[in-house]
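Missing here: one protein chain of the complex. Every other protein chain is in place.
Naming follows writing order (A, B and C), and every chain is counted from residue 1.
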Amino acid sequence: MADAGGIAADRLKSFIERIERLEEEKAAIAGDIKEVYSEAKSSGFETKIMRQIVRLRKMEPQERSEQEQLLDVYKQAIGMI
Amino acid sequence: MADAGGIAADRLKSFIERIERLEEEKAAIAGDIKEVYSEAKSSGFETKIMRQIVRLRKMEPQERSEQEQLLDVYKQAIGMI
Amino acid sequence: MADAGGIAADRLKSFIERIERLEEEKAAIAGDIKEVYSEAKSSGFETKIMRQIVRLRKMEPQERSEQEQLLDVYKQAIGMI
Partner (left out) sequence: MADAGGIAADRLKSFIERIERLEEEKAAIAGDIKEVYSEAKSSGFETKIMRQIVRLRKMEPQERSEQEQLLDVYKQAIGMI
């Protein structure tokens, strides 16, 4: 393994290239997600609300329910409902 | 202090309003920063490079110098320079 | 005005320093906001829910109401409620 400036050049290059390949895959999937939202929008769905749904479904039902109840309590307390 | 759903409504409202005032001030300053960059751009400066300058000046000179040297070592190692 | 590398050095320095002062002010306010949330937490409030309240209050009541209704429709459609 050749050294440049005291570091293992081949090893560094290998790490960088692995990261770049993974970053490309990640960007491709991010593009796919964008396309699904775009397709949903064309079908008449509100993507902003869809994003909220996706975020809410990541939570445990119990936790989600508690948070929704607490949100209602806070809303009522400050006169939002 | 009135309670709503078991919480101290006035106290919550006071916290929320303080946060909202501070958020407004923060947004105003963010707007000022944007304007300075906009003015600099009109004067012919590259704001992208200016942002790098601002970021670099936040670092200690010693730390910045070490990082710049290491960046050069890495660049050389993988054949970027 | 002295030039360095073909640019108006004093003018650039002035822009950078104005930005830095504004960035400091912004950071100070961000710190104040953090403190209010911290104080609210010590008083027993859920800051996560408070952040939702702050976000919701930024919206027009009409818009907020429509979004909440649509969220309920979507939740029901996919069996979340």
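Miscellaneous remarks
FYI, a residue touches a chain if its C-beta (ideal position, glycine included) is under 8 Å from a C-beta of that chain, and two chains touch if they have at least 3 such contacts.
Keep in mind that what you see is a predicted model, and the values were worked out from it rather than measured.
Displayed chains that the missing chain touches over the full complex: A, B, C (touch as defined at the top).
The set of chain C residues touching the chain not shown comprises 4-7, 9, 12-13, 16, 72-74, 76-79.
Taking the complete complex into account, residues 7-8, 11-12, 15-16, 18-20, 22-23, 25-26, 29-30, 32-33, 36-37, 39-40, 43-45, 50, 53-54, 57 of chain A touch the chain not shown.
Contact between chain B and the unshown chain involves residues 46, 48-50, 52-53, 56-57, 67, 70-71, 74-75, 78, 80.
Throughout what follows, only the chains that are shown with their structure count from here on.
Per-chain Cα centroids separate chain B from chain C by 11 Å. Remark: chain A and chain B have CA centroids separated by 22 Å (rounded to whole angstrom).
Touching two or more other chains at once are residues 74, 78 of chain A.
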